[in-house]
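Complex shown without one protein chain; remaining protein chains in place.
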Amino acid sequence: MKVAIVGATGYTGLELIRILSGHPEVKITAVTSERYAGQPYGAVYPAMHQAVPMILEPLNAETIAEKADIIFTALPHKEAMAVVPYFYRQGKKVIDLSADFRLSDPKVYEKWYQEHTAPELLPNAVYGLPETNRTRIKKAHIVANPGCYPTSILLPLMPLLKEDLITPASIIADSKSGVSGAGRALKTGSLYCEVSDGFKAYGALQHRHQPEIDEQLSCIASKNISISFVPHLVPMNRGMLSSIYVTLKKSIDTPMLNKLFTKYYKKEPFVRLLPDDTLPQTSWVRGTNYCDINFVKKGKRIVLFSAIDNLTKGASGQAVQNMNLMMGLDEQTSLSCLPVLP
Amino acid sequence: MKVAIVGATGYTGLELIRILSGHPEVKITAVTSERYAGQPYGAVYPAMHQAVPMILEPLNAETIAEKADIIFTALPHKEAMAVVPYFYRQGKKVIDLSADFRLSDPKVYEKWYQEHTAPELLPNAVYGLPETNRTRIKKAHIVANPGCYPTSILLPLMPLLKEDLITPASIIADSKSGVSGAGRALKTGSLYCEVSDGFKAYGALQHRHQPEIDEQLSCIASKNISISFVPHLVPMNRGMLSSIYVTLKKSIDTPMLNKLFTKYYKKEPFVRLLPDDTLPQTSWVRGTNYCDINFVKKGKRIVLFSAIDNLTKGASGQAVQNMNLMMGLDEQTSLSCLPVLP
Amino acid sequence: MKVAIVGATGYTGLELIRILSGHPEVKITAVTSERYAGQPYGAVYPAMHQAVPMILEPLNAETIAEKADIIFTALPHKEAMAVVPYFYRQGKKVIDLSADFRLSDPKVYEKWYQEHTAPELLPNAVYGLPETNRTRIKKAHIVANPGCYPTSILLPLMPLLKEDLITPASIIADSKSGVSGAGRALKTGSLYCEVSDGFKAYGALQHRHQPEIDEQLSCIASKNISISFVPHLVPMNRGMLSSIYVTLKKSIDTPMLNKLFTKYYKKEPFVRLLPDDTLPQTSWVRGTNYCDINFVKKGKRIVLFSAIDNLTKGASGQAVQNMNLMMGLDEQTSLSCLPVLP
Partner (left out) sequence: MKVAIVGATGYTGLELIRILSGHPEVKITAVTSERYAGQPYGAVYPAMHQAVPMILEPLNAETIAEKADIIFTALPHKEAMAVVPYFYRQGKKVIDLSADFRLSDPKVYEKWYQEHTAPELLPNAVYGLPETNRTRIKKAHIVANPGCYPTSILLPLMPLLKEDLITPASIIADSKSGVSGAGRALKTGSLYCEVSDGFKAYGALQHRHQPEIDEQLSCIASKNISISFVPHLVPMNRGMLSSIYVTLKKSIDTPMLNKLFTKYYKKEPFVRLLPDDTLPQTSWVRGTNYCDINFVKKGKRIVLFSAIDNLTKGASGQAVQNMNLMMGLDEQTSLSCLPVLP
């Protein structure tokens, strides 16, 4: 399979390189970057020199479509929708890591981002969360790869919503992300000295991942849901932990809840239910495609915890998982490494 | 004023040293440590050698009482109540940084810790949160210095509870602490490699600070309150941020809420209400006695944010603030430094 | 191949688990730990639960010898030599990650550690640096796996010493290590708050790796060499960078030096010579078995730089590399992953 990575020098592009370099069915045939066009990939990331001995090229949709059958677009929001339609029309399979095809309603997109320039494609895009959408992903031509926050919030909530066990209005997601979530762009707030040895919330109740979370939860629950979502920034490179507070509609004991989660997730290769009192830690999923989940309960209050690597299950690992599904491969291909600990 | 620091080599003891060394009215006359007894303080902390040219001594209550008029007990929980009664009977003023005198009901203490060995003193201990208890602190002989989590949760909630604006059952406190909160004891979980580049929750819904938080909130609100409290560990030395979710009883607009917070806190020297959309960051209070507060609101949901340095306003800074009050000094004496940034 | 990991819960044991779990020829048949004996491995490291669904057992040499053909001893110094002789006599292949079999002279060992209890085995132990000892390693029954500091210092110096280009007395190695080098033992100096946001030297001119470095350099150069070696501690989990200062015996230009390094290392699978002005960074080798090397030159002064992951090429990765050689496998088996970046 010939694969192109459009936007290969950002952190999600880099993570795609890491994962796909070890993929037995994949040949990376093109890597693009506007900023570093003309330079070998190894000039930007010397550690990857041997694995990716290619020259970065500027994004030209026609050239890319000629070189590849599967295209990962790891571009900033807004830039993806400028090229995805062309790839689609050329019969390519596209996995888009931006937000451009995640929201089904272009008006919602416009409210949070800007006018959508390819609204006609939105019905063709499949939301790429395999744990809820596997069948559709297998047949998809455009996969809208989920955001990191939504992934970490949807997975623990899904069984409870499917079974209609919780009050939707009660849902609060207090999420914490590593700094790589902000990407490699130059922002004062991403400087080492601004982040290190500190902690803060940002975008409280108004983060751009909110409509994506709400839409997908509503879809899972078959009713309108709008949660309270507050993201925070943790001084670490990778990792995301969501602490999610919900209220049960009626009493249900812990063993029953455990059974429920087991029912939904025991066959899922990338969801790990932790035993008993063991709460997830982001370091345990570092560099892996796992989502670790557990919960605690007191009366009708449940607190769910999920940990993912924001660049792997939260972005590029899930994108490769989707590619594997789209191409009829074993879903775990090239995604089975253990975390680098400590 | 002759001051003794009992338990001077832990992190709260060290922070007391840092603050009291620059206090114009204080002379440190004794520092104790079982582990390092007989060594100069500078052998444990070379950076403090010149400021504290004293020899650490083992804790002997009689000796300490002879040497000092004011005694800070920065001992592990359970050890404080073994010596505080003696100091009290000798007429000393005691500021206890442990949990031993924070809970008014010895049965509650026993449930979360062990049997209380000095229950007769509990009625004499004043909870040392100046923003709610200033008058009583001024006359106190034993001050139970608040825990870091309670401080960070009580201050933002107090105005809303005093005015009866929120539903008590709705309160959720999702708190995040730097690693120094675990002290200097040798635990695997406090090792650099176990904490760095990671994030986790711990003690979810069952942390020992919970009864202290509940008692004080109940006292402020004049009704029984039990919140949902989940602490987390951030890979940073100092700092604590609490994100507190509450539901308004009735509609109230943001300017009104701002007015309310201003009314309660504009004269408080160590509470800073941040402007508009500026959310607190722990680095902004690093090494200071400030509690920075702000909130966001959507409909009837309010999210309150507070940031403190867990060792300063969350422990030793507040202890010195209490000492200043007990001794009739300017409350801010030796507590007015700015944060070391970045 | 049946493999036992003796001392499986320290950081080098954990890294062995990570690497060997993906090794197609290896079945891990025993993992030992005194501290956690009787518990499943996943109780100590939940992230490894699925990969290593085994119970930790206390170290009993006979039991281990029955269960495994290849034994990794990842024990503290001094404990390894208590069991290695038994394994050896049973015809097992042993890769010892401690210092116990690295020094050929038991008197030198005694000076830096304690009396050696198995000096008769020292002649049988092969120093496990494949880049200098590959042929002997292939036939070895006991491999003394090199220390992390020695590995990072020997590899860049080897070509220059082999060619007799530098003044031995001029060699200075200023090395910097991540915190995992101190292991998982409980020491105040390994606590997060003692290490984070700081930097220090330790063991200057008297570190225990010094005699190992000196012996191996002397062996390479066929003359007595004793360098100046100063290790430092970096607030990071993994990684080691050595900056090595040497003086050329006579003028030699940079292209010639590049040729020389290429001659020695172009066929080495785990040594990467970086281009031109690109200096090594520890993050580029994180979790990999690479040693990245480059140098700068001014007049007769050369500064060599090498970067390794102290737990991989500096310990467990190199141990698996040695195992691969001893068993006639492709040297790179299970060692070809890319670094987790960022």
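For clarity, chains are labelled A, B and C in written order, and residue numbers in each chain start from 1.
We take it that contacts are C-beta pairs under 8 Å (C-beta built on N, C-alpha and C of every residue); 3 or more make two chains touch, one makes a residue touch a chain.
Just so it is clear, the model here is predicted, and its values are computed rather than measured.
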Option from C:105, C:120, C:164 or C:197 whose C-beta touches the chain left out: C:197
Which of B:196, B:210 or B:289 contacts the chain that the document leaves out: B:196
From C:37, C:186, C:256 or C:296, residue that would touch the chain that is not displayed: C:296
Of A:37, A:169 or A:193, the one touching the omitted chain in the full complex: A:193
Candidate in contact with the missing chain, chosen from C:104, C:124, C:228 or C:336: C:228
Identified contact with the non-displayed chain, of B:200, B:272 or B:313: B:272
Chain not shown, touching residues in subunit A: 11, 179-180, 184, 186-188, 190-197, 235-237
Positions on subunit B contacted by the hidden chain, ascending: 11, 14, 17-18, 21-22, 45-51, 180, 196-197, 237-238, 272, 274-275, 278, 283-287, 292, 336-342
Absent chain, residues of subunit C that touch it: 172, 174, 176, 178, 193-194, 196-202, 204-206, 228, 230, 232, 234-239, 241, 243, 245, 279-283, 286, 296-298, 301, 303, 305, 307, 342
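Please note the rule applied: only the chains that are shown with their structure count from here on.
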Most centrally placed chain - per-chain CA mean versus overall CA mean: A
Among all chain pairs, the one with the most C-beta contacts: A-B
Size of the rotation, in steps of 5 degrees, that lays the CA trace of subunit A over subunit C: 180
Same or different contact residues where subunit C meets its copy subunit B, judged by the half mark: same
Distance from subunit B to subunit A - Cα centre to Cα centre, in angstrom: 39
CA centroid of subunit A to CA centroid of subunit C, Å: 36
Separation of subunit B from subunit C, taking each centre as the mean of its C-alpha atoms, in whole Å: 45
Residue list for subunit C, restricted to those that touch at least two other chains: 11, 180, 196-197, 237
